[in-house]
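Read through the structure below, which is laid out as C-alpha coordinates, and then see the notes.
Removed: one protein chain of the complex. Kept in place: all other protein chains.
For reference, chains read A and B in written order, and residue numbers begin at 1 within each chain.
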Amino acid sequence: MNTGNWQWDTFFEAFPLILEGLGITLGLTVATYLFALIFGFVWTLLSAVRIKPLRWLFRWIMEFIRSTPPLVQLFFIFFAWPMVPVVGFAMSPFISAIIGLGVHFSTYIGEVYRSGIEAVDKGQWEAARALNFSTGHKWSKIIIPQAIPPTIPMLGNYLIIMFKEIPLASTIGVAGILNLANSYGAANFRYLEPLTIVAILFLVLSYPSAILINKLERKMNRRFDKKEPTGSKSLSEEEKEGAVS
Amino acid sequence: MTESIVSYKDVHKSFGDTEVLTGINLDIKPAEKVAVIGPSGSGKTTIIRMLMTLEEPTSGNIIVDGSNLWHMEKNGQLVPANEKHLRQVRGDIGMVFQHFNLFPHMTILDNCMSAPVHVQKVDKKEAKQLSIEMLEKVGLGDKLDSYPSQLSGGQKQRVAMARALVMRPKVMLFDEVTSALDPELVGEVLEVIRDIAKEGEMAMVLVTHEMEFARDIADRVLFLDNGVIAEQGPPADVLENSTNERLQSFLHRFRS
Partner (left out) sequence: MQGLRITIEVLIGSIILGYLMAFIAGFCRLSKNPIIKYMTIFYVEVFRGTSLIVQLFWLFYALPILFGIDLGSDYLAGILAIGLNYGAYMSEVVRGSILSVAKGQTEAATALNMSRFQRMRLVIFPQAVRMMLPEFGNYLIQMLKATSLVSLIGMADILYYGDILRGNNLSQAPTVYFLVLVFYFIMALPLIWLTRKMEAASKKGVAS
(Lines give C-alpha, C1' and ligand atoms only; values in the text may rest on other atoms or scores of the structure.)
Protein backbone atom coordinates (compact mmCIF):
# COMPACT_ATOMS: atom_id res chain seq x y z
CA MET A 1 0.00 0.00 0.00
CA ASN A 2 1.43 3.27 -1.08
CA THR A 3 1.03 5.93 1.57
CA GLY A 4 3.30 8.50 -0.04
CA ASN A 5 2.35 12.10 -0.56
CA TRP A 6 0.34 13.69 -3.33
CA GLN A 7 0.79 11.89 -6.68
CA TRP A 8 -0.09 13.66 -9.88
CA ASP A 9 -0.12 10.35 -11.77
CA THR A 10 -2.94 9.12 -9.62
CA PHE A 11 -4.71 12.44 -9.94
CA PHE A 12 -4.70 12.33 -13.74
CA GLU A 13 -5.55 8.67 -13.85
CA ALA A 14 -8.52 9.07 -11.54
CA PHE A 15 -9.81 12.34 -12.95
CA PRO A 16 -11.51 11.03 -16.14
CA LEU A 17 -12.91 8.04 -14.26
CA ILE A 18 -14.53 10.24 -11.66
CA LEU A 19 -15.72 12.75 -14.21
CA GLU A 20 -17.86 10.01 -15.70
CA GLY A 21 -19.98 10.13 -12.58
CA LEU A 22 -20.67 13.83 -12.93
CA GLY A 23 -23.54 13.24 -15.33
CA ILE A 24 -25.26 11.00 -12.82
CA THR A 25 -24.63 13.38 -9.93
CA LEU A 26 -26.03 16.32 -11.89
CA GLY A 27 -28.90 14.29 -13.31
CA LEU A 28 -29.84 13.07 -9.86
CA THR A 29 -29.66 16.63 -8.56
CA VAL A 30 -32.04 17.92 -11.19
CA ALA A 31 -34.45 15.00 -10.85
CA THR A 32 -34.52 15.25 -7.07
CA TYR A 33 -34.96 18.99 -7.26
CA LEU A 34 -37.92 18.74 -9.63
CA PHE A 35 -39.46 16.10 -7.39
CA ALA A 36 -39.03 18.36 -4.36
CA LEU A 37 -40.48 21.38 -6.21
CA ILE A 38 -43.62 19.46 -7.10
CA PHE A 39 -43.97 17.61 -3.82
CA GLY A 40 -43.43 20.88 -1.97
CA PHE A 41 -46.80 22.04 -3.26
CA VAL A 42 -48.41 19.03 -1.65
CA TRP A 43 -47.01 20.04 1.74
CA THR A 44 -48.16 23.60 1.25
CA LEU A 45 -51.68 22.37 0.56
CA LEU A 46 -51.68 19.80 3.37
CA SER A 47 -50.44 22.28 5.97
CA ALA A 48 -53.28 24.61 5.04
CA VAL A 49 -56.21 22.18 5.31
CA ARG A 50 -59.11 23.55 7.27
CA ILE A 51 -59.67 20.65 9.62
CA LYS A 52 -57.52 21.52 12.59
CA PRO A 53 -56.40 18.08 13.84
CA LEU A 54 -55.47 17.09 10.30
CA ARG A 55 -53.49 20.25 9.71
CA TRP A 56 -51.76 19.71 13.04
CA LEU A 57 -50.92 16.13 12.05
CA PHE A 58 -49.49 17.14 8.67
CA ARG A 59 -47.35 19.84 10.22
CA TRP A 60 -45.89 17.36 12.69
CA ILE A 61 -45.15 14.91 9.89
CA MET A 62 -43.34 17.71 8.08
CA GLU A 63 -41.44 18.56 11.23
CA PHE A 64 -40.55 14.89 11.67
CA ILE A 65 -39.18 14.53 8.15
CA ARG A 66 -37.34 17.81 8.39
CA SER A 67 -35.60 17.20 11.68
CA THR A 68 -34.41 13.63 11.10
CA PRO A 69 -31.36 12.77 8.99
CA PRO A 70 -31.87 12.40 5.22
CA LEU A 71 -29.32 9.58 5.27
CA VAL A 72 -31.58 7.48 7.50
CA GLN A 73 -34.58 8.33 5.35
CA LEU A 74 -32.63 7.21 2.32
CA PHE A 75 -31.83 3.89 3.99
CA PHE A 76 -35.46 3.54 4.95
CA ILE A 77 -36.63 3.96 1.38
CA PHE A 78 -33.95 1.73 -0.12
CA PHE A 79 -33.57 -1.06 2.44
CA ALA A 80 -36.82 -1.02 4.37
CA TRP A 81 -39.54 -0.01 1.94
CA PRO A 82 -39.38 -3.29 -0.05
CA MET A 83 -39.97 -5.15 3.25
CA VAL A 84 -43.04 -3.17 4.19
CA PRO A 85 -46.04 -5.49 3.92
CA VAL A 86 -48.65 -4.89 1.20
CA VAL A 87 -47.49 -1.52 -0.19
CA GLY A 88 -43.75 -2.20 -0.25
CA PHE A 89 -41.81 -2.76 -3.48
CA ALA A 90 -38.16 -2.56 -4.46
CA MET A 91 -36.75 0.42 -6.30
CA SER A 92 -33.44 1.06 -8.02
CA PRO A 93 -30.88 3.11 -6.06
CA PHE A 94 -31.42 6.06 -8.40
CA ILE A 95 -35.19 6.15 -7.90
CA SER A 96 -34.79 5.57 -4.16
CA ALA A 97 -32.46 8.56 -3.97
CA ILE A 98 -34.91 10.78 -5.84
CA ILE A 99 -37.72 9.85 -3.48
CA GLY A 100 -35.69 9.75 -0.26
CA LEU A 101 -33.86 13.04 -0.71
CA GLY A 102 -36.72 14.61 -2.67
CA VAL A 103 -39.24 14.07 0.11
CA HIS A 104 -36.80 15.39 2.70
CA PHE A 105 -36.18 18.63 0.87
CA SER A 106 -39.77 19.04 -0.28
CA THR A 107 -40.65 19.87 3.34
CA TYR A 108 -38.31 22.85 3.10
CA ILE A 109 -39.60 23.84 -0.33
CA GLY A 110 -43.17 23.67 0.99
CA GLU A 111 -42.24 26.20 3.68
CA VAL A 112 -40.74 28.48 1.03
CA TYR A 113 -44.00 28.43 -0.97
CA ARG A 114 -45.97 29.10 2.18
CA SER A 115 -43.81 32.10 3.10
CA GLY A 116 -44.25 33.41 -0.44
CA ILE A 117 -48.03 33.15 -0.25
CA GLU A 118 -48.15 34.73 3.19
CA ALA A 119 -46.05 37.62 1.93
CA VAL A 120 -48.63 38.59 -0.68
CA ASP A 121 -50.27 41.79 0.46
CA LYS A 122 -53.62 41.35 2.17
CA GLY A 123 -55.08 43.99 -0.09
CA GLN A 124 -54.55 41.69 -3.07
CA TRP A 125 -56.89 39.09 -1.60
CA GLU A 126 -59.45 41.73 -0.92
CA ALA A 127 -59.10 43.13 -4.42
CA ALA A 128 -59.64 39.65 -5.85
CA ARG A 129 -62.80 39.34 -3.80
CA ALA A 130 -63.97 42.81 -4.78
CA LEU A 131 -63.52 41.95 -8.46
CA ASN A 132 -65.53 38.76 -7.84
CA PHE A 133 -62.83 36.37 -9.07
CA SER A 134 -63.50 32.67 -8.78
CA THR A 135 -61.25 30.74 -6.39
CA GLY A 136 -59.35 29.20 -9.29
CA HIS A 137 -58.78 32.53 -10.94
CA LYS A 138 -57.84 34.18 -7.70
CA TRP A 139 -54.99 31.71 -7.22
CA SER A 140 -53.85 31.38 -10.81
CA LYS A 141 -54.08 35.02 -11.82
CA ILE A 142 -53.39 36.96 -8.65
CA ILE A 143 -51.83 35.08 -5.75
CA ILE A 144 -49.43 32.59 -7.38
CA PRO A 145 -47.90 35.05 -9.87
CA GLN A 146 -47.03 37.33 -6.97
CA ALA A 147 -46.08 34.67 -4.45
CA ILE A 148 -43.58 32.65 -6.49
CA PRO A 149 -41.16 35.15 -8.08
CA PRO A 150 -39.89 36.58 -4.77
CA THR A 151 -39.08 33.04 -3.61
CA ILE A 152 -36.95 32.22 -6.64
CA PRO A 153 -33.61 33.14 -4.98
CA MET A 154 -34.53 31.00 -1.97
CA LEU A 155 -35.46 28.12 -4.27
CA GLY A 156 -32.13 28.60 -6.04
CA ASN A 157 -30.33 28.34 -2.73
CA TYR A 158 -32.03 25.04 -2.08
CA LEU A 159 -30.84 23.76 -5.43
CA ILE A 160 -27.24 24.37 -4.31
CA ILE A 161 -27.88 22.90 -0.87
CA MET A 162 -29.40 19.78 -2.46
CA PHE A 163 -26.54 19.46 -4.89
CA LYS A 164 -24.23 19.17 -1.89
CA GLU A 165 -26.45 16.52 -0.25
CA ILE A 166 -26.71 14.40 -3.38
CA PRO A 167 -23.48 12.43 -2.66
CA LEU A 168 -25.41 10.80 0.19
CA ALA A 169 -26.85 8.64 -2.59
CA SER A 170 -23.43 7.05 -3.06
CA THR A 171 -24.12 5.12 0.16
CA ILE A 172 -26.89 3.13 -1.52
CA GLY A 173 -24.79 2.63 -4.63
CA VAL A 174 -25.71 5.43 -7.02
CA ALA A 175 -22.57 5.77 -9.15
CA GLY A 176 -22.07 9.53 -8.78
CA ILE A 177 -18.69 11.19 -8.39
CA LEU A 178 -18.26 10.37 -4.69
CA ASN A 179 -19.19 6.76 -5.27
CA LEU A 180 -16.68 6.42 -8.10
CA ALA A 181 -13.98 8.14 -6.06
CA ASN A 182 -14.54 5.76 -3.17
CA SER A 183 -14.43 2.70 -5.42
CA TYR A 184 -11.25 4.00 -7.02
CA GLY A 185 -9.82 4.50 -3.54
CA ALA A 186 -10.78 1.02 -2.42
CA ALA A 187 -9.33 -0.58 -5.55
CA ASN A 188 -6.03 1.32 -5.52
CA PHE A 189 -5.61 2.08 -1.82
CA ARG A 190 -5.39 5.76 -2.60
CA TYR A 191 -8.12 8.07 -1.33
CA LEU A 192 -6.33 11.40 -1.23
CA GLU A 193 -6.39 12.27 -4.92
CA PRO A 194 -9.85 10.95 -5.85
CA LEU A 195 -11.48 12.63 -2.87
CA THR A 196 -9.68 15.87 -3.63
CA ILE A 197 -10.99 15.70 -7.18
CA VAL A 198 -14.53 15.32 -5.85
CA ALA A 199 -14.05 18.31 -3.55
CA ILE A 200 -12.72 20.42 -6.41
CA LEU A 201 -15.63 19.45 -8.66
CA PHE A 202 -18.12 20.46 -5.99
CA LEU A 203 -16.37 23.74 -5.34
CA VAL A 204 -16.11 24.57 -9.04
CA LEU A 205 -19.80 23.93 -9.59
CA SER A 206 -21.36 25.32 -6.45
CA TYR A 207 -19.32 28.45 -5.85
CA PRO A 208 -20.19 30.22 -9.12
CA SER A 209 -23.82 29.16 -8.74
CA ALA A 210 -23.89 30.66 -5.26
CA ILE A 211 -22.58 33.94 -6.63
CA LEU A 212 -25.17 33.83 -9.40
CA ILE A 213 -28.01 33.28 -6.92
CA ASN A 214 -26.70 36.12 -4.81
CA LYS A 215 -26.85 38.46 -7.79
CA LEU A 216 -30.31 37.26 -8.67
CA GLU A 217 -31.43 37.91 -5.12
CA ARG A 218 -30.25 41.50 -5.21
CA LYS A 219 -31.90 42.05 -8.56
CA MET A 220 -35.15 40.59 -7.27
CA ASN A 221 -35.09 42.72 -4.16
CA ARG A 222 -34.80 45.79 -6.29
CA ARG A 223 -37.51 44.70 -8.66
CA PHE A 224 -39.95 43.99 -5.89
CA ASP A 225 -39.13 47.22 -4.21
CA LYS A 226 -37.92 45.56 -1.06
CA LYS A 227 -35.30 46.86 1.26
CA GLU A 228 -31.91 45.17 1.38
CA PRO A 229 -32.02 42.15 3.67
CA THR A 230 -30.07 44.03 6.32
CA GLY A 231 -32.67 46.54 7.43
CA SER A 232 -30.09 48.83 8.92
CA LYS A 233 -28.30 49.38 5.66
CA SER A 234 -30.99 51.76 4.57
CA LEU A 235 -30.49 53.65 7.80
CA SER A 236 -26.77 54.04 7.27
CA GLU A 237 -27.40 55.29 3.77
CA GLU A 238 -29.89 57.74 5.13
CA GLU A 239 -27.28 58.95 7.54
CA LYS A 240 -24.70 59.27 4.85
CA GLU A 241 -27.03 61.63 3.09
CA GLY A 242 -27.78 63.31 6.38
CA ALA A 243 -24.09 63.89 6.89
CA VAL A 244 -23.96 66.26 3.97
CA SER A 245 -27.12 68.12 4.79
CA MET B 1 -9.95 87.95 25.10
CA THR B 2 -10.62 84.39 26.25
CA GLU B 3 -8.93 81.41 24.66
CA SER B 4 -11.09 79.36 22.23
CA ILE B 5 -12.22 75.93 23.31
CA VAL B 6 -12.56 74.78 19.70
CA SER B 7 -11.04 76.26 16.61
CA TYR B 8 -11.29 75.14 12.99
CA LYS B 9 -8.37 76.18 10.82
CA ASP B 10 -9.02 76.08 7.09
CA VAL B 11 -10.90 72.78 7.23
CA HIS B 12 -11.89 71.11 3.96
CA LYS B 13 -14.00 68.02 3.49
CA SER B 14 -14.81 66.04 0.35
CA PHE B 15 -17.07 63.05 -0.14
CA GLY B 16 -15.78 61.35 -3.23
CA ASP B 17 -15.56 64.02 -5.89
CA THR B 18 -17.81 66.55 -4.23
CA GLU B 19 -16.17 69.05 -1.94
CA VAL B 20 -18.70 69.82 0.75
CA LEU B 21 -16.66 72.17 2.91
CA THR B 22 -14.20 74.52 1.25
CA GLY B 23 -12.29 76.18 4.03
CA ILE B 24 -13.99 76.51 7.39
CA ASN B 25 -12.45 78.89 9.92
CA LEU B 26 -14.28 79.04 13.18
CA ASP B 27 -13.48 79.81 16.81
CA ILE B 28 -15.80 78.80 19.61
CA LYS B 29 -15.31 80.29 23.08
CA PRO B 30 -15.97 78.37 26.26
CA ALA B 31 -19.65 78.59 27.18
CA GLU B 32 -20.53 80.10 23.81
CA LYS B 33 -23.77 78.93 22.19
CA VAL B 34 -23.49 78.71 18.42
CA ALA B 35 -26.36 77.89 16.06
CA VAL B 36 -25.55 76.64 12.56
CA ILE B 37 -28.17 77.17 9.86
CA GLY B 38 -28.13 76.69 6.12
CA PRO B 39 -29.75 74.81 3.23
CA SER B 40 -29.56 71.02 3.21
CA GLY B 41 -26.41 69.77 1.57
CA SER B 42 -24.43 72.76 2.81
CA GLY B 43 -22.35 70.63 5.19
CA LYS B 44 -23.76 71.79 8.54
CA THR B 45 -23.82 68.31 9.99
CA THR B 46 -20.39 67.49 8.61
CA ILE B 47 -18.88 70.35 10.61
CA ILE B 48 -19.89 68.88 13.93
CA ARG B 49 -19.36 65.27 12.87
CA MET B 50 -15.70 66.09 12.20
CA LEU B 51 -15.43 67.51 15.71
CA MET B 52 -16.94 64.30 17.13
CA THR B 53 -14.37 62.29 15.05
CA LEU B 54 -17.12 60.58 13.06
CA GLU B 55 -15.81 62.08 9.85
CA GLU B 56 -12.19 62.85 9.02
CA PRO B 57 -11.37 66.22 7.46
CA THR B 58 -9.74 66.09 4.03
CA SER B 59 -7.37 68.86 5.08
CA GLY B 60 -6.96 71.48 7.76
CA ASN B 61 -6.80 71.29 11.54
CA ILE B 62 -9.29 71.26 14.37
CA ILE B 63 -7.89 72.37 17.74
CA VAL B 64 -9.77 71.27 20.87
CA ASP B 65 -8.70 72.92 24.13
CA GLY B 66 -5.15 73.39 22.85
CA SER B 67 -4.73 69.92 21.31
CA ASN B 68 -4.78 69.11 17.61
CA LEU B 69 -7.68 66.67 17.20
CA TRP B 70 -6.86 64.89 13.96
CA HIS B 71 -3.06 65.06 14.17
CA MET B 72 -0.51 64.17 16.78
CA GLU B 73 3.16 64.74 17.21
CA LYS B 74 5.52 61.87 16.61
CA ASN B 75 9.28 62.33 16.42
CA GLY B 76 8.76 66.04 15.97
CA GLN B 77 6.42 65.58 13.02
CA LEU B 78 2.65 65.88 12.70
CA VAL B 79 1.13 62.55 11.77
CA PRO B 80 -2.50 61.46 11.48
CA ALA B 81 -3.98 60.74 14.88
CA ASN B 82 -4.42 57.18 16.08
CA GLU B 83 -7.37 55.87 18.06
CA LYS B 84 -5.64 56.53 21.38
CA HIS B 85 -5.00 60.17 20.57
CA LEU B 86 -8.56 60.66 19.33
CA ARG B 87 -9.90 59.20 22.55
CA GLN B 88 -7.79 61.56 24.62
CA VAL B 89 -8.92 64.66 22.84
CA ARG B 90 -12.58 63.91 22.17
CA GLY B 91 -13.27 63.19 25.84
CA ASP B 92 -14.34 66.82 26.22
CA ILE B 93 -16.99 66.57 23.51
CA GLY B 94 -20.52 65.18 23.67
CA MET B 95 -23.12 64.76 20.95
CA VAL B 96 -26.85 64.29 20.53
CA PHE B 97 -28.01 62.73 17.26
CA GLN B 98 -30.92 63.28 14.95
CA HIS B 99 -32.01 59.64 15.28
CA PHE B 100 -31.26 59.41 19.04
CA ASN B 101 -29.10 56.27 18.65
CA LEU B 102 -29.96 54.98 22.08
CA PHE B 103 -28.69 51.47 22.83
CA PRO B 104 -31.83 49.35 22.39
CA HIS B 105 -30.57 46.45 24.52
CA MET B 106 -30.01 48.58 27.63
CA THR B 107 -32.45 50.23 30.01
CA ILE B 108 -32.61 54.01 30.10
CA LEU B 109 -30.48 54.02 33.24
CA ASP B 110 -27.87 51.69 31.72
CA ASN B 111 -27.75 53.84 28.60
CA CYS B 112 -26.69 56.75 30.80
CA MET B 113 -24.38 54.74 33.04
CA SER B 114 -22.47 52.88 30.33
CA ALA B 115 -20.00 55.63 29.47
CA PRO B 116 -19.18 56.92 32.97
CA VAL B 117 -18.61 53.38 34.23
CA HIS B 118 -16.64 51.99 31.30
CA VAL B 119 -14.99 55.04 29.80
CA GLN B 120 -14.41 57.41 32.72
CA LYS B 121 -14.10 54.54 35.21
CA VAL B 122 -16.32 56.30 37.69
CA ASP B 123 -17.45 54.23 40.67
CA LYS B 124 -20.67 52.41 39.80
CA LYS B 125 -22.68 53.86 42.69
CA GLU B 126 -21.59 57.35 41.85
CA ALA B 127 -22.35 56.87 38.15
CA LYS B 128 -25.78 55.60 39.00
CA GLN B 129 -26.56 58.55 41.23
CA LEU B 130 -25.30 60.99 38.62
CA SER B 131 -27.33 59.30 35.88
CA ILE B 132 -30.50 59.37 37.95
CA GLU B 133 -29.94 63.05 38.66
CA MET B 134 -29.57 63.80 34.96
CA LEU B 135 -32.60 61.74 34.01
CA GLU B 136 -34.65 63.57 36.63
CA LYS B 137 -33.44 66.84 35.22
CA VAL B 138 -34.76 65.95 31.75
CA GLY B 139 -38.02 64.82 33.33
CA LEU B 140 -37.61 61.06 33.03
CA GLY B 141 -36.88 60.08 36.63
CA ASP B 142 -39.79 57.62 36.53
CA LYS B 143 -38.58 55.71 33.45
CA LEU B 144 -35.22 54.43 34.70
CA ASP B 145 -35.93 50.76 34.02
CA SER B 146 -37.75 51.23 30.70
CA TYR B 147 -36.19 50.24 27.41
CA PRO B 148 -35.84 52.77 24.58
CA SER B 149 -38.48 50.99 22.50
CA GLN B 150 -41.05 51.82 25.19
CA LEU B 151 -40.51 55.59 24.91
CA SER B 152 -41.82 58.30 22.61
CA GLY B 153 -39.46 60.11 20.27
CA GLY B 154 -39.29 63.15 22.50
CA GLN B 155 -38.54 61.02 25.53
CA LYS B 156 -35.83 59.15 23.63
CA GLN B 157 -34.17 62.40 22.66
CA ARG B 158 -34.25 63.60 26.26
CA VAL B 159 -32.56 60.36 27.36
CA ALA B 160 -29.94 60.90 24.68
CA MET B 161 -29.23 64.34 26.13
CA ALA B 162 -28.97 62.99 29.67
CA ARG B 163 -26.61 60.30 28.38
CA ALA B 164 -24.34 62.91 26.84
CA LEU B 165 -24.54 65.22 29.86
CA VAL B 166 -23.38 62.69 32.45
CA MET B 167 -20.01 62.78 30.71
CA ARG B 168 -19.74 66.47 31.66
CA PRO B 169 -18.43 67.55 28.26
CA LYS B 170 -17.02 71.01 27.70
CA VAL B 171 -18.61 71.16 24.27
CA MET B 172 -22.02 69.71 23.37
CA LEU B 173 -23.05 69.10 19.77
CA PHE B 174 -26.70 68.90 18.70
CA ASP B 175 -27.29 67.44 15.25
CA GLU B 176 -30.78 68.46 14.10
CA VAL B 177 -32.13 66.90 17.26
CA THR B 178 -35.75 67.79 16.55
CA SER B 179 -36.03 66.92 12.85
CA ALA B 180 -36.93 63.27 13.43
CA LEU B 181 -39.66 64.14 15.93
CA ASP B 182 -43.40 64.55 15.50
CA PRO B 183 -44.22 68.27 15.62
CA GLU B 184 -46.04 68.03 18.95
CA LEU B 185 -42.94 66.52 20.60
CA VAL B 186 -40.49 69.20 19.48
CA GLY B 187 -41.38 71.56 22.32
CA GLU B 188 -40.39 69.28 25.19
CA VAL B 189 -36.95 68.68 23.67
CA LEU B 190 -36.28 72.36 22.99
CA GLU B 191 -37.32 73.13 26.55
CA VAL B 192 -34.63 70.82 27.90
CA ILE B 193 -31.99 72.33 25.64
CA ARG B 194 -32.98 75.77 26.86
CA ASP B 195 -32.51 74.63 30.47
CA ILE B 196 -29.10 73.21 29.69
CA ALA B 197 -28.10 76.40 27.91
CA LYS B 198 -29.11 78.53 30.88
CA GLU B 199 -26.84 76.63 33.22
CA GLY B 200 -23.97 78.17 31.45
CA GLU B 201 -20.41 76.96 31.42
CA MET B 202 -20.72 74.40 28.59
CA ALA B 203 -20.18 75.47 24.98
CA MET B 204 -22.92 74.33 22.59
CA VAL B 205 -23.08 73.96 18.81
CA LEU B 206 -26.57 73.41 17.44
CA VAL B 207 -27.29 72.44 13.87
CA THR B 208 -30.94 73.33 13.54
CA HIS B 209 -33.87 74.34 11.39
CA GLU B 210 -35.70 76.00 14.29
CA MET B 211 -35.01 79.67 13.58
CA GLU B 212 -37.02 81.05 16.48
CA PHE B 213 -35.22 78.75 18.84
CA ALA B 214 -31.82 79.66 17.41
CA ARG B 215 -32.57 83.33 17.95
CA ASP B 216 -33.58 82.65 21.56
CA ILE B 217 -30.63 80.77 22.85
CA ALA B 218 -27.67 81.40 20.53
CA ASP B 219 -24.96 83.96 21.15
CA ARG B 220 -23.98 83.69 17.52
CA VAL B 221 -25.60 82.33 14.36
CA LEU B 222 -23.62 80.94 11.42
CA PHE B 223 -25.12 80.74 7.95
CA LEU B 224 -23.41 78.01 5.95
CA ASP B 225 -23.62 78.16 2.19
CA ASN B 226 -21.56 76.68 -0.65
CA GLY B 227 -19.10 75.08 1.74
CA VAL B 228 -18.13 78.21 3.65
CA ILE B 229 -19.49 80.31 6.49
CA ALA B 230 -21.26 82.92 4.41
CA GLU B 231 -22.55 85.06 7.24
CA GLN B 232 -22.15 85.16 11.01
CA GLY B 233 -22.92 87.33 13.98
CA PRO B 234 -25.43 87.93 16.78
CA PRO B 235 -28.85 86.36 16.02
CA ALA B 236 -30.59 89.66 15.42
CA ASP B 237 -28.01 90.74 12.83
CA VAL B 238 -27.98 87.50 10.92
CA LEU B 239 -31.64 86.61 11.09
CA GLU B 240 -33.12 90.04 10.55
CA ASN B 241 -30.74 92.64 9.25
CA SER B 242 -28.54 90.74 6.84
CA THR B 243 -28.18 91.93 3.28
CA ASN B 244 -26.93 88.57 2.01
CA GLU B 245 -29.38 87.62 -0.71
CA ARG B 246 -29.05 83.87 -0.41
CA LEU B 247 -29.53 84.09 3.34
CA GLN B 248 -32.65 86.16 2.84
CA SER B 249 -34.18 83.74 0.39
CA PHE B 250 -33.27 80.87 2.71
CA LEU B 251 -34.97 82.59 5.65
CA HIS B 252 -37.91 83.54 3.49
CA ARG B 253 -38.65 79.91 2.81
CA PHE B 254 -38.85 79.29 6.54
CA ARG B 255 -41.17 82.16 7.28
CA SER B 256 -43.71 81.35 4.63
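One rule holds for everything that comes next: a contact is a pair of C-beta atoms (placed from the backbone, for glycine too) under 8 Å apart; a residue touches a chain by one contact, two chains touch by 3 or more.
Because the structure is predicted, anything quoted here is derived from the model rather than measured.
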{"item": "Touching residue (missing chain; options A:L71, A:M91, A:I117 or A:I152)", "value": "A:L71"}
{"item": "Residue of B:M52, B:L144, B:M211 or B:V228 in touch with the missing chain, whole complex considered", "value": "B:M52"}
{"item": "Which residue of A:Q146, A:T171, A:N188 or A:N221 touches the chain not shown here", "value": "A:T171"}
{"item": "Sole contact to the chain not displayed, among B:R90, B:K143 or B:R220", "value": "B:R90"}
{"item": "Missing-partner contacts on chain A, residue numbers", "value": "3, 5-6, 63-64, 66-73, 75-76, 79-81, 83-84, 88, 164-168, 170-171, 178, 182, 185, 190-192, 195-196, 198-199, 202-203, 206-207, 210, 230-233, 235-236, 239"}
{"item": "Missing-partner contacts on chain B, residue numbers", "value": "52-54, 83, 87, 90-91, 93-95, 97, 99-105, 114-115, 118-119, 147-149, 160, 163-164, 167"}
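The rule we apply is simple: only the chains that are shown with their structure count from here on.
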{"item": "Gap in Å, rounded to a whole number, between the CA centres of chain B and chain A", "value": "52"}
